[in-house]
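The complex appears here minus one protein chain, its other protein chains still in place.
Chain lettering (A, B and C) follows the sequence in which the chains are written, and residue indices restart at 1 in each chain.
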């Protein structure tokens, strides 16, 4: 999807406007249509706010329909391939298209329990989550009373909408929907940044490599390990090949070295947060902290 | 096997003496027999030294037979269950009884190449090694010339003998054949030792839990995680449940916590060394080092 | 003063008993005399407790006299040299015999204000304090009401008594009146304890060197920097000659080195506590923490 600039969107005709934003709210192009006359929007935030207000001001029936038109997570539509393009990409981002049988069964049970209690599909902004945190959310929200849960569903819809706007429309000031995960490696044996350290970022629950990089002359990676999107809530592990680094510098070590691959494991709870997780290392010691 | 005291051994009759020490050298009770007249031994070290000297002073034929009577590692005898009790326990300690097909094939190839080059079995004191370091040794020693390799084989036989003596005979001063792996956890958020932290020690290449413990009021485990034996050469990971610890203390954190399970990965190169690997942690930072 | 063993004290005659313990309570040998019949004491703690009880059970007049017989801190008796030997040593331990004119004037003012309000001398167990913390105590206790302040004075008299018993009587189990201040230095550049590092302990407010030592092969000092007495409340600075250590090891550094003298400054609030303040250092980094 190529993004359109906010300026271009502001001067687009009604058809183009609605075509661009129609799917920001799942199966509800009327939301985009209803804010068309409020153009020009001075920012992505005011555009998002207008769409949110349109939903909030709608009558209960319409709200309920908006909620009900959302697909189940890891549900029938997903298996049958009848999700919207956005929903397909979103569910895939959280690994919901790669569930084990056990996990699938668990989602199935939770979906059933949720429908039975609330008579709506369970909605969560999956780009902000990993599989584990979705399941945790699911279980927590099953405890809500129906009114609170409808509010929770709408809040998630508005988060989804913000990310969909972010993907469709370009503007100098972005919506605050992106997190950033970065690192840097300091060689405290030599007192300077560690250059050329191989770094791997893994998703702990999914047991997958998410990013690979090597540190540059500043001990940083050329770009953040995650940027331009939320960091899914979950546990991560950074792995640094400290052993290879010091071997290359001909620092005397043992065989195997005391420090070879150094793993730093940490949890992300704020998908829009900035996580800076540095490593300070000698061949015999290291430390880390949530930096800034 | 119940150990006999050195005093008792020193006053034992020849039959008991040879029965006790006969298998210290694989299939070579003559070694024990030949040192019987040198009793009393003032220490385990002098007993070991006497047995080593007996082998060194033997003629080449006898030395070669001693070497050749050793079984292959992960070889036919192991599969068929015809190893001596000592060899069975030793090979099992390094996981050689739990090889994957690939690993088994690799040992097979290396054994063949080794026999072809040296016409003796490959001997290594497996209690000092993990699977990976045995394979590394195997490949390195294949580069030796035959004379150097026979010396290497005898040196390993003497290491095996020391550990077998250590298991059979008690004395106030032990042979220096044991390593020690310990940890302690300091809570630098509250400025005192961290009590009740669940600790797990894993063998990285074998992907196995070796030890589990919880820290006591001093932030230490009641006994070392490894003691009374060599620490097999290899890579280890300590895992500390820092998240549960701080949650129990009602320290405000995020969900999931920034630090939940903290892994410390390190290599052991000196099986008889003392490895102290402490953890200093707050909910947002930690450090480790090879301590003393 | 040579200490007498608790056993010997238990079997001493009344005169010796009272001579030994008569000055445990300032100018009040009647306290020692009154507990004589309770011999034998099973421990220093029970002896101390008996003397405390004797005072507590005395009538108000006697208690008041006991309090009033104490000298002023940094007062006329001190200047004229008419203090008891115990008081002289105690006041000197906190540096009260080396006051500047300003400090002397401050004590004078506080003593006057205190006498005016309470009509007793200000009593504090000076061995547990530095000059600054005595002044802080002085100001705080001036806020008390008279009854609370008499209790505070007696509590301090009992602390003084414990330390005086500790000096006079030997027993296998000591009174818990001693703190301990220790350090160790870890060279995280080389991964082992740092041997031969010159260490200096300074009293920050007094700007005095209290102890000097060098680390041994374990990176520790042969004996604690402070032991066998309370650690006076106050601020301390440990100074480690890290620069000279790494220079001696021919580690490449700059001129002047990034780390030469490393100062660690910390406060002591529990005179009977154990303070372990280690240093972990490379030529380019260091860390410290309250250890255990």
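In this text, a contact is a pair of C-beta atoms (placed from the backbone, for glycine too) under 8 Å apart; a residue touches a chain by one contact, two chains touch by 3 or more.
Predicted, not measured: the structure shown is a model, and the values here were computed from it.
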Partners of the unshown chain among those that are drawn: A, B, C
Option from B:153, B:204, B:262 or B:280 whose C-beta touches the chain left out: B:280
Sites on chain B contacted by the missing partner chain, in the whole complex: 188-191, 258, 280, 282-285, 287
Residue numbers in chain A that touch the chain omitted from display: 186, 188, 191-193, 218-219, 280, 287, 289-292
Touch list for chain C against the chain that is not drawn: 133, 233-235, 237, 243, 254-263, 265-270, 284-290
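Criterion: only the chains that are shown with their structure count from here on.
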Farthest-lying chain, centroid of Cα atoms versus that of chain A: C
Rounded Å distance, chain A centre to chain B centre (Cα mean): 46
Separation of chain A from chain C, taking each centre as the mean of its C-alpha atoms, in whole Å: 58
Distance between chain centroids, defined by C-alpha means - chain B, chain C (Å): 49
Shared-contact residues (touching 2 or more other chains) in chain B: 287, 289-290
